[in-house]
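Here's the structure, in structure tokens; my notes come after.
In this view, the complex is presented without one of its protein chains, the others remaining in place.
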Amino acid sequence: MKELVKFIPLLPLAGFLVNGLLNKKMPKTMAGLLASSVMAFAFIISFSTFLSIKDQPNASFVVNIYDFINVGSLKIPFSFLIDPLSVLMMMIITGVGFLIHIYSMGYMHDDEGQVRFFAYLNLFVFFMLLLVMGSNYIIMFIGWEGVGLCSYLLIGFWYKNQNYNDAAKKAFIVNRVGDLGFILAIFLIFNQFGSVQFADVIASASKLGTGSVMLTAITLLLFVGATGKSAQLPLFTWLPDAMAGPTPVSALIHAATMVTAGIYMIIRSNILFTLSPTTCAVIAGVGVATALFAATIGLAQNDIKKVLAYSTVSQLGFMFLALGVGSYTGALFHVMTHAFFKALLFLGAGSVIHAVSGEQDIRKMGGLKGKLTITFITFLLGTIAISGIPPFSGFFSKDEILAAAFSYSPILWGLGAVAAFCTAFYMFRLLFLTFFGTFRGTEEQKHHLHESPISMTLPLMVLAVLSVVGGYANIPAVLGGGEYLAKYLAPVLAPTTEYIAAHGHKAHLSHETEYALMGASVVIALIGIILAYVTYVAKKAVPAEDGAELGFLHKLILNKYYVDEIYDAVFVKPLYALSSFGYKFVEVSGIDKLVNLTSDSFVLGSKVSSKLQTGNVGTYLLLMVIGVIAILAYNFSRI
Amino acid sequence: MIALVILALLGVFLMMSGVLGIGRKSAGVVATLGIGAALLANTLMWDKDVTALNEMFNKMMIVDNYGLAMVGVILASAFGLFLLSDKYFSEITNYFTEHYALYIFALVGMICMVMYNNLSMLFIGIEIMSVSLYILAGSNKTNLASNEASLKYFLMGSFATGILLMGIALIYGATGSFYLSGIESHFVDNPDSNNIIALVGMFLLLIGMAFKVSVAPFHFWAPDVYEGSPTFVTAFMSTAVKVAGFASFYKLMYICFTPNILYWESVVWVMIVLTISVGSITALIQTGVKRLLAYSSVSHAGYMLITILTANEDSDLLFYTAAYVIASLLAFGVLFLVIDAKGDDKVESFNGLSKSNPFLAFSLTVAMASMAGLPLTAGFFAKFYVLTAAVKDGYIYLVLIAIVNAMVGIYYYFKVVIAMFFKEESSETISISVSPFYKLVLTSGILATIVLGVYPDLVYNLI
Amino acid sequence: MDKIFYFLSFLALLSAGMVVATKNPIHSVLYLLVTFTSITGHYILFNAQFLAAVNFIVYMGAIMVLFLFVIMFLNLNEKIEPMKSNIMKFIGVIAGCVLLALFVGTYKSALVMPVQPGVDTQIGLLKSLGLVLFRDFMLPFEVASVLLLAAMIGAVMLAKKDWN
Amino acid sequence: MESIINVIPLNYYIMLSAALFCIGVTGVLIRRNAIILFMSIELMLNSVNLLLTAFSSYSGDPNGQVFVFFIMAVAAAEVAVGLAIIVVMYRNTSSIDIDLLDKLRN
Partner (left out) sequence: MITLALIFFPLIASILVFLSGNNNAKKVALLGGLVQFVLSLVALSKYQVDPSSLAVNQAWLTSLGVNFTVGIDGIGIVLVLLTSFLIPIIILSTFEREFKNAAAFYALILFMSSALIGVFVSYNLLLFYIFWEAALIPIYFIAGYWGGEDRVKVTFKFFLYTIIGSLFMLVGIIYVYLQARSFDYTTLSALELTCSQQGWLFWAFFIAFAIKMPIFPFHTWQPNTYTTAPAAGTMLLSGIMLKMGIFGVIRWLVPISKAAFLCNGDIVIVFAVIGIVYGAVLAIKQDDIKRLVAFSSISHVGLIAAGLFAANELSLQGSVIQMFAHGVNVVGIFFIVDLIERRTGTRSIKELGGIINQAPLLSVFFVIIMLGSVALPLTNGFVGEFLLLNGLFQYHAGLAAVAGLSIILGAVYMLKMYQNVMLGESNEVTSNFAPLTLSEIIVLTVISATVIIMGVYPKYFLDLSQADIHSLVSSHCSSASCIK
């Protein structure tokens, strides 16, 4: 098994290389098949790895590939850590990735850049696998930046459109802001622990003591990294824009895998966070704020993918809320379920877009359920799952988070519940506007409406099944579940568990409370659904056209709280202005002027000294005599 | 000494043939060969025991390796220059033979200046040289500039002679001797000498010599005279004359006044600073290459003057003068041709020379690089040795000022290079034909500059 | 004796001053002649007979005649004599005075060399000078001939009109 | 006849010579006529001659007087050349005013 593990990332890499190097020479259909098959193999290996290590307490192992960097005390092997956490992530990545590859074969069928697309996708999977498999922070960082690159390449996949390119650039740059935090954290870790290996860091973390400044700094910086990659406040703005990429990309990268990297990273370093309550509080706060913030924006969006994007941001906020309140399992659980249903939703949306010839505005859709039956059903299942209706997967994962949040602070629970309400509302609003009512697009679009090919619907069905049953991986004990995921992850979370066991300050909720909370959240979701139904099905309301008069609040959320505009005014414009100013006034008229002034002063001196050379012998003789006098005077003074 | 005799006879011979009006065509060849013979004779004396010869004339002149080396540089530069003389003479005058005779006499004077051991020899040597130069500077009689140069040089030169003589007189009065050794022993015997008369004499002597080598503030004649004189004379003045001046100046200061250095150190220090700065800074905005080279020569005089301050570094001076002379020869060689072709010496006249005549452009570039003191040229080590000696003696600030001026120097030397390589010729290209002698001199100049830039020991270890 | 000294010195200084001050070039030459005469007088006082003779012949005879000749040749006179502005003159005089003051000031503190008793007063005679000149100063003497030759060619070359 | 050297101190001669020298210098500075300038220079040379002779006589050393002889020879040569140059100048400019020599300048 150990030997095969290194093939998990190598397979997609090989796929990338073959597709990438052959590019034009590669037959289009072959490209998809190749890319998908390497994913299939990778998944098979991941799955068998999973089988081999599950239920075994000390099954994790490290695979060394080669020494990456060895400088002085800094030793960074290129090695993979195979443990329950990474294997789970690998399965999600390769599994969901495989499905999306399959889907893409249909979705991208007519695109001329198909080969390139699959090459990028494979490359992305490669980096994502590096991210989760790396046994130290550097390898993780390699993957971390690599997925950012692929995200950049895929968002700007249709490079002729400069708006898409802008979105890609924005994604990369905002991510880099986070990356800076991450890499500074790595420096701190190295300087503190003398190693960047997870094992070493975790082993010596507790020596620093709870709440030490150093740990807080490290974790805060790590969290900054996570906010970038996982689109949290204040660095979330790139994710909605990232929808410019092809829809499978949105599904794979911007919903299921890459954006959860931040959560993975925090779970990976869980003990560090457990030891710094301040950071945890910050994370919880940011998480819930993001969840709420994005959810409210989602209420008023009209672009099918934008709604899903804000939903993703919001769901990621939930995950961070979970991390902040110490429920690492809950977070990962939600990562998993979210991967299923959000991938499903995106792919469904892709199917819809495919059907309506590229239209993304839900105001111009409607009544599609008849024509796109499979898409509709699967999309419905996904929507229910995300809204948190039992027994769909989303219910369990979200409920676990909300329960943990409640035990941490009821206020957090309250805010989370509001976000959950919004989620249910806007998701069903989306569903209703898209599939119910009558078609609002052009006649031509109507004429073209068709269900997607099997390569696209098959992944939808598989994901739909997973979205429905995914929750069974970790049914809470209170509902008679085995909390399988928690047990599976126990070795990874052992340091945290031990620490809590030793300090014992985690209050357990009573069963009654848990039941109450569950009930409350279901009720809240249902209210949201009903409200959406009333508004968009019963009243047949359609969101206002662009430019219509709107209330202040509506306008505010429709324009996403003007965050982009604010960032533009606060960061982008000043930076550009600074650049122009710096060049004109500091560089050219400042430093360079000063440099030139030095040489000019010599020229000036030259002009002055030239004046002495009058051409008049009398003057020369006088000057000579003055010289003589000066020397003799000097001599006289020395006597 | 034999060189002296050869040259004196050669001069008389040329003069007589001039009077008789014969051998006009071959005068140049005879003169060049004669200088060559003198150079050979000079070289043959190297390392020989010449006590008897020195005694013969009562040690009025001392033949030693220092003198031989310096005379060697002078004669070699004159030899090189004469090889380049073909066009020059026929154009400005009918009196070639007499001209050649005057150059030869000037060389005789220089030998006296370099090898003197008695102030009378120094004085007479200087006068022979100066008188010849006064005439040569004005040899283009119908040219006002030449005339003006000649008169200026003459007036100021004789004035300086007056000062020099006053110095000699006072020195004699104080020390009772015209012999260098006599003067030296006076100062050595009276180490804390406050013999004011001797000191005044010393300073006046210093001033007189400073004038001859164009050290500020007694340099004012140089730019005007260099510019006004026929180019060939300018070349002669900035090579052989300069070397002779410094060789004698150095000898004088080193032998006689080193015991007294505390008295004149600061004066010379100031002179050096003034010379280097005035030379290089004023050169910045010059548009004529001759004038530019004149200021450059002033500035180089400052560097050479450093050797006098640091003393006991004969090799420094030798190397510096050798490097400077070679570079000057190269520069003037090209300048002759360009002036000949273009009619003036403006920097613009050099525009596009690299295209019409790359060889000349390259020669001049090497010359300028050497004068600027860039590595791989002799000029670099020349400055390097001088500045090293100065730092060794603790003249850090002096060196810093010198360095700043070296930077300024690069600026104006490269103005010419820029014109040659990077600027387009305004009018149509005039191709300049280069005679074999020019090729010979320029090629050997380039080689010498580079060889000395890589392996300076060749000259430096001579003395 | 000392009276002669004072007289000659006074005469030399006065006429030297007049050389510089007088406007007419010919007068200047004549004043210069007077100066030289008084200096010749000093030579005689020193018993430097040879120098006195040479000075008389070379300076007053040859050189001054040459000056006079050129001045007359060029027809210079008071009317066309160029004069510097007063301010320049003033500066020149000041400079001269400062120089003199420096000399005087410096010499005042100089040690006065005592006259050795039994100094040979006959050195200035032809015989003694001849010996020194042709024995010790043989080489400069010979070389000086080169100087004269050079001056001769030069003067001829410059002054002569070109043939063409 | 009692020698002058026993009557008049050497310093007097030094002073006299210095005075003559300075008059010469002043002349150089205040005149514009090239010939007068040249005469002033001759004055300076003569002051040197006087000084050398004085030193020579006071110390009983003939070398100084020989040197004066050389100076005279040199002066003669210079005068010949100098006047020739002045004549050439006069031919070209019809003047011997040194202030007219200002063609060569920066």
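Some notes on this structure:
Per-chain residue numbering starts at 1, and chain names A, B, C and D are given in the order in which the chains are listed.
Assume a residue touches a chain if its C-beta (ideal position, glycine included) is under 8 Å from a C-beta of that chain, and two chains touch if they have at least 3 such contacts.
Here the structure is a predicted model, which is why all the values come from computation and not from measurement.
Looking at the complete complex, one finds that the omitted chain is in touch with A, B.
Of the listed residues B:Ile22, B:Leu44 or B:Leu400, the one in contact with the hidden chain in the full complex is B:Leu400. Contact with the chain that does not appear here is found for just one residue of A:Leu4, A:Ile44 or A:Leu180, A:Leu180. Checked against the full complex, the candidates B:Arg24, B:Lys59 or B:Lys423 give a single residue touching the omitted chain, namely B:Lys423. By the touch definition given at the top, subunit A reaches the unshown chain through residues 23, 66-72, 74, 138, 141-142, 145-146, 149, 152-153, 156, 159-162, 165-166, 169, 172-173, 176-177, 179-180, 183-184, 186-188, 190-191, 575-576, 578-580, 582-583, 586-587, 591-592, 595, 599. Think of the hidden chain as still there; on subunit B it touches residues 315, 369, 374-376, 380, 384-385, 387-388, 391-392, 396, 399-400, 403, 406-407, 410-411, 414, 418, 421-423, 455-457, 460-461.
Throughout what follows, only the chains that are shown with their structure count from here on.
Measuring from the averaged C-alpha position of subunit C to that of subunit D gives a distance of 5 Å. Subunit A and subunit D have Cα centroids lying 98 Å from one another.
The set of subunit B residues that touch two or more partner chains comprises 120, 124, 127, 131, 134-135, 138, 141-142, 151-152, 155, 159, 163, 173, 196-197, 200, 223-224, 282, 285.
Shared interface positions of subunit A, i.e. residues touching 2 or more other chains, are given as 610, 613, 615, 617-618, 621-622, 625-626, 628, 632, 635, 639. The residues of subunit A lying in touch with subunit D in their complex are 610-611, 613-618, 621-622, 625.
Remark: subunit C residues 103, 106-107, 109-111, 113, 135-140, 143-144, 146-147, 149-151, 153-155, 157-158, 162-164 touch subunit B in the complex. Across the complex, subunit C meets subunit A through its residues 84, 88, 91-92, 95, 98-99, 102-103, 105-106, 109.
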